[in-house]
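Below you'll find the structure, written out as structure tokens, and then a few comments.
Just one protein chain is left out here, and the rest sit where they should.
Should a chain be cited, it is by its letter among A, B and C, assigned in written order, with residues numbered from 1 in that chain.
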Amino acid sequence: MDLSYGQAAEAFRKEVRAFIKERWAPQSVERSDMKAYVAAFRKAATEAGYLYRAIPKKWGGSEQSPDVIKAQVIREEFTRARAPMEVPGNGMNMLVPTLLERGTEEQKRLFIPPTMAGDYVWGQGYSEPGTGSDLASVRTRAELVGDKWIINGQKIWTSQGGKATHMFALVRTEPDAGKHDGISYLLIDLDQPGVSRRPIRQMTGESGFFEFFFDNAETPASWIVGERGQGWNVSRTTLKHERASIGSAAMLGNQFEKLVELAKEMTRNGQPAIKDPEVRQALTRIEGWVMSHRYSSYRIMSNAIHGDEAGIISLMMKLLLTEIGHDIALTAQDLIGDEGLVEPAPAGTRGRGPEKWLDQIMGSLGNSIAGGTTNIQRNIIGERGLDLPRDLAMERGQ
Amino acid sequence: MDLSYGQAAEAFRKEVRAFIKERWAPQSVERSDMKAYVAAFRKAATEAGYLYRAIPKKWGGSEQSPDVIKAQVIREEFTRARAPMEVPGNGMNMLVPTLLERGTEEQKRLFIPPTMAGDYVWGQGYSEPGTGSDLASVRTRAELVGDKWIINGQKIWTSQGGKATHMFALVRTEPDAGKHDGISYLLIDLDQPGVSRRPIRQMTGESGFFEFFFDNAETPASWIVGERGQGWNVSRTTLKHERASIGSAAMLGNQFEKLVELAKEMTRNGQPAIKDPEVRQALTRIEGWVMSHRYSSYRIMSNAIHGDEAGIISLMMKLLLTEIGHDIALTAQDLIGDEGLVEPAPAGTRGRGPEKWLDQIMGSLGNSIAGGTTNIQRNIIGERGLDLPRDLAMERGQ
Amino acid sequence: MRFHLDSDQIAIQDTLFGVVSEVLTREKLDAFIDGEGDFEPDSWAAVSELEFFGLMVPEALGGSGLGLLEAALVSESLGRAAAPGPFIGQFLTAIALSSTTNETARDAFLDGVAKGKTVSTFAFGGNWLPESWSVESDGKSARGEVRFVPSANAASLFLTGTKNGGIALIEAGDEVAINRHRSTDRSRPASAVKFDEAAAHTLFEPGDPLVQRLFDAALVLIAADALGGAQYCADLSVSYAKEREQFGQPIGRFQALKHQLSTMALNVEPSRSLVWYAAHAWDEEQKDASRTAALAKAHLCDRFVEVTRDAIAAHGGIGYTWEYGLNIWFRRSVFDRAVLGSPSVHRERAATLAGW
Partner (left out) sequence: MRFHLDSDQIAIQDTLFGVVSEVLTREKLDAFIDGEGDFEPDSWAAVSELEFFGLMVPEALGGSGLGLLEAALVSESLGRAAAPGPFIGQFLTAIALSSTTNETARDAFLDGVAKGKTVSTFAFGGNWLPESWSVESDGKSARGEVRFVPSANAASLFLTGTKNGGIALIEAGDEVAINRHRSTDRSRPASAVKFDEAAAHTLFEPGDPLVQRLFDAALVLIAADALGGAQYCADLSVSYAKEREQFGQPIGRFQALKHQLSTMALNVEPSRSLVWYAAHAWDEEQKDASRTAALAKAHLCDRFVEVTRDAIAAHGGIGYTWEYGLNIWFRRSVFDRAVLGSPSVHRERAATLAGW
């Protein structure tokens, strides 16, 4: 076993670090020039082969061969320096990989460069009111009239929905086909009269998600990815991609560290809570899980580097993250005591400390919902991981 | 609210107590005479109206009108004085109520008196290897040949199987009928060449259950309870009866008290474990459940006394008992530490103390299996208690 | 023997829940939650009109002469409806004024409190437990600061914990400064209250056993509130599971969800018996009353938190939205759990009270 990244990676790290040191100096930039400065930095970083590595040069990427370790080193160094990486969001995470695999040349040309530039912001249009985990029960319809799709229906749970300029959506185009066979994958410009949007306020009081309404909205006939009726398939590739990207050992480790800090700050029976035997047990009990999660992600990365299959553990990371996050939040709720009666300051302002945990607690509830509920995750572990027979009700519903 | 039993009940209690004082003096009886002494006591107690209350005088019972409070007072006073109550076991708990409701006059005359006397000991013949919770998947066959049923097959998980003289069994008599419609309820004399039995050794090392093998075993044509093919229905009444009789607040309270004693005996960080903050939390956390269970059983009893329906809480008592018992056992496992490395002394001999808990721990695992697994219990709460739709797989299997 | 509700008791609950649900429409509740007020007059008026604040006031003093059990039933229904307002403070004040030897205070305030015309909240302070209370009062005026006082702006009276564990009733006025918290529980916004020589009446001196008794009553009433809240969340989840379909099935058919709903019910229904017993033990002044109150507070508040969390999970995305409303009960569970001391505080107390 060897947890170091090796000499080659460390040499590469030096190179990346030198690049960042030379190119990333935001403190010297006027606020009004920042956007252009970031764009220029991203361009340079792409030319150096650090960003948009999977994207062909033709479309503005750096077209590097896959290298898990290099990618990890880049992530670490950019994060350390707080330098901007690829434009975040669904566009880069989900749409672009799909287009690269299934899109036409025209679609790639039309959509990849502006998405990379951050000019096109993509909302995901999968869920509808009533679909839940049963994503294939799409009811939003699109009808091909002349050279246009006419779209009617409603989408929900679109993250970044406030900023979104475009949407990739699952819509029902073949009403007479089977449940999965009648769906197509359309791209939609959201800036048109037929589209309206509404923020969904969440428990935390913030509006992370949006609802979209389509009332004879239009999109060109050619803005379909894959064949008509192939949309379910097209969407599966990206969803897999999303699931893999949610888990993050660093994030969890960070949460745990904060929990330990909280235990040091708070008082229990007249001493720092971290001196309380029950708290010490709770923290170290969680730490066993946190470490299991951390070294499991090293294990998955190690498998990826060496081109091996990591197996069932890969199906567990998301659920583990959720459940451990839950435990952390519950323990925090125990620790903050009366401070839990006070709400955290609104986003953007500075919270006063312990009560910030309330957000974390509510967030841990939200996590179990985002990216598939825990019940679905357990089904996946059981069916794909342990090869148990498929659920009857789900089978019948298909 | 009034947790006392009321004046009438206290007057009745005095009467019962006086009876016991006068009639129950086992210390004065020779060991060899004890059996006859107990039988005579039971007879007197029955004549006084304290035992076999639900059984008509015709069959040797005391034929009393149902009175939950009186029954409770009798139970308490007999238990306090360690006086023998009704003959324990499946015969009185399950078979006799069934015969009273569904048996022929001849069956009642043949079986009720010797069962009450303890001469007939009944094993339950429902489960078979492979049936589990799906009791209706009976494969043991009985064929009517002349005036006899010829029985072939195997039964398992028969408690008291070592002492059993007879068995009430579910057998398949109509192989062409539906799953539930092909079953009959037969009574079988176990003392015949076609029947053999084998003890099943359990985790604790003891043999609580037996397996029975039927190889052309015989039983008279008239020893069928209910009609041919009605056995499933016949068995349902008794099973309900059994479920209600398993839960017991006193037993759980007792277990909890023992746990508290254990915490006082054991040492942790150089002080009695009960002074340890974590242990105090664990104990009082369990106590919240124990008290909820205790007062829920008062509630159920109170409803029964007043002829009211207790509702969903009645469906929960068995599962609660199991789960709280589990928690108690786990906490005990934490407390006993190294003593858990030593096995309790064999039954009948005296254990040395803390390690006795190991039996309790393993017993708590057995509890979740006896009388229906926890998954089945949860289904029942969901379906009968909350009126949720029936499980598809189970529906399809019927 | 009788250990289940009789028809009068069932009527108290049903009537109250019916009336409050009617008066406190969802729009009204939502508006309150998004607003800046800390008192909702309509639901308060409904409870007043039913004369429920006088429930525990002896008949001789013009009340109904019922017990904490009945008050707990009221608290449960209000918790189920997520009713705003300092109901628990009002009950406690009615009990305190009924049992104090300070007849002047009783004559001046009891009637208004029992009729709901005078609003009274509680202001305990410290770490909630009587030995930590810190407001100083000489029986005429009081000074000190207390955090987490519900509905402070609406209150005319503050049932206040005083130094070394006494109880004073403090009148609102210029000498009382109120600073509203950003409260987690939007249905029961609380404030920090500063008394600066505010008019005060001693109800109980430090060491008076009625102080602990009052505190125990508060614990039971919060436990009952938690029970009602948990019941609401469990019921809502069950209805949702019956209506909502996925994969062509009502989701309540899926065994995993079915078991989660059973677990919710297991968190609610047996604990109801514990609340009843805790109230009954208080009413009968049984030896274990104080200890049972502590265990009930700890147990029910844990159950409430667990049920709200499970209810949100059982709903999926919709449960996590502000609009759907589970949010309201989740935040109430956070309040119930912390207020008067956390479960672990009361479990430790219960261990001590058992002589462990």
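Definition applied: a contact is a pair of C-beta atoms (placed from the backbone, for glycine too) under 8 Å apart; a residue touches a chain by one contact, two chains touch by 3 or more.
None of the values given here were measured: they were computed from a predicted structure.
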Shown chains touched by the chain that is not drawn here: A, B, C
Contact partner of the left-out chain, one of B:86, B:218, B:278 or B:383: B:278
Omitted-chain contact residue, chosen from A:51, A:217, A:262 or A:319: A:319
Residues in chain C touching the chain absent from view: 254-256, 258-259
Absent chain, residues of chain A that touch it: 1-6, 9, 69, 260, 263-264, 274-275, 277, 280-281, 283-285, 287-289, 291-296, 298-299, 301-303, 305-306, 308, 310, 312-313, 316, 319-320, 375, 378-379, 381-383, 385-392
Touch list for chain B against the chain that is not drawn: 127, 130-134, 137, 156-157, 200-203, 205, 209, 278, 333-334, 337-338, 340-343, 345, 355, 358, 361-362, 365-366, 368-369, 373-375, 378-379, 391, 393-394, 396-398
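By our rule, only the chains that are shown with their structure count from here on.
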Chain whose Cα centroid lies at the greatest distance from that of chain A: B
Chain centre separation (chain B, chain C; CA means) in Å: 42
For chain A paired with chain B, centre-to-centre distance based on mean C-alpha positions, whole Å: 54
Per-residue overlap in chain C, given as positions that touch at least 2 other chains: 249, 253, 344
For chain B, residues that touch 2 or more chains besides their own: 277, 281, 392
